[in-house]
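A single protein chain has been removed from this complex, and every other one stays in its place.
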Amino acid sequence: MSEESNAKSMSIIVTKGSLDWAYPPFILGTTAAAMGLEVSMFFTFYGLALLKKDLKLQMTPLGNAAMEMPMMGGHMVMPNAMAMLPGVDAAATVMMKNLIKKKGVASIEELREAAVESEIRMVACQMTLDLFEYKREDLIEGHELGGAATYIDIATKSDINLFI
Amino acid sequence: MSEESNAKSMSIIVTKGSLDWAYPPFILGTTAAAMGLEVSMFFTFYGLALLKKDLKLQMTPLGNAAMEMPMMGGHMVMPNAMAMLPGVDAAATVMMKNLIKKKGVASIEELREAAVESEIRMVACQMTLDLFEYKREDLIEGHELGGAATYIDIATKSDINLFI
Partner (left out) sequence: MSEESNAKSMSIIVTKGSLDWAYPPFILGTTAAAMGLEVSMFFTFYGLALLKKDLKLQMTPLGNAAMEMPMMGGHMVMPNAMAMLPGVDAAATVMMKNLIKKKGVASIEELREAAVESEIRMVACQMTLDLFEYKREDLIEGHELGGAATYIDIATKSDINLFI
């Protein structure tokens, strides 16, 4: 942490677990690590799902009035009445995954592996683990367990603190 | 604030008012206060509802592609087509409340009381109050009124600033 070295440091508290919102913490975390910052990520709430070995990330256009997808040369915003039809979430998930692949953006699995290799400190929230009855063996290797106090302690020592 | 004492300080701007998203600010705020930090919470936008005396917090699985509930030994993610049925929000709210109780997690009412007792500074956003036509007497005792400038002033003096 910043008290022990001259490197800047960043903490990210990761609270969302959908396919789209999984990107910001991993992109920012790995970029910061590549720039020499000491990075800690605290996975809690719906975000704890991002530490699962077996990622089954989904997304939904529902309730997101700003999700535009490039389609057939234009942009589409899906009306909610259409978005709630069975199968539309799966379609949106596939569409986003295809778009990401086509554009050469890394997958969440790849970004997470980069995060581990960059020695980003990955903390899983104990309370969330208990609340949602996840098993520790379902989470990837290399994580540690911690609570809100662990996070606050990290944040007091970090130069940048983001709640995502 | 940090200029007047050696204690670290934290500000949280609280913008969401659903049952699930009410937890992160109150858990982080009360934990930080218990660790000796000076904490300020600025309630604005949908988050202002968390200062109401009479909390009627609800939540919805709709539009949350990552909400997993432990159920009958496994985990359930509710499809949106099912989630929009009448009564499902009420059911999800009850299910979450039961889960929280069963796991021994404090209620929002209890956490909020702890926040007041910890002398966390609670600021209600004047503009939101006017916009949504809340009455000041509907809010709990011990809050003060402020605007965006109040928040910026607090944030410039805080070591940790979170937007939740």
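So that you can tell them apart, the chains are marked A and B in the order they are listed, and the count of residues begins at 1 in each.
The rule is short, and it goes like this: a residue touches a chain if its C-beta (ideal position, glycine included) is under 8 Å from a C-beta of that chain, and two chains touch if they have at least 3 such contacts.
These figures come from a predicted structure and were not determined experimentally.
Chain A meets the missing chain through residues 8, 10, 20, 23-24, 27-28, 31-32, 34-35, 37, 62-70, 75, 77, 79-81, 84, 99-100, 103, 105, 159-164.
In the full complex, chain B touches the omitted chain through residues 13, 15-19, 21, 44-46, 49, 57-60, 62-64, 83-86, 88-89, 93, 127, 130-133, 147-149, 151-153, 155-156, 161, 163.
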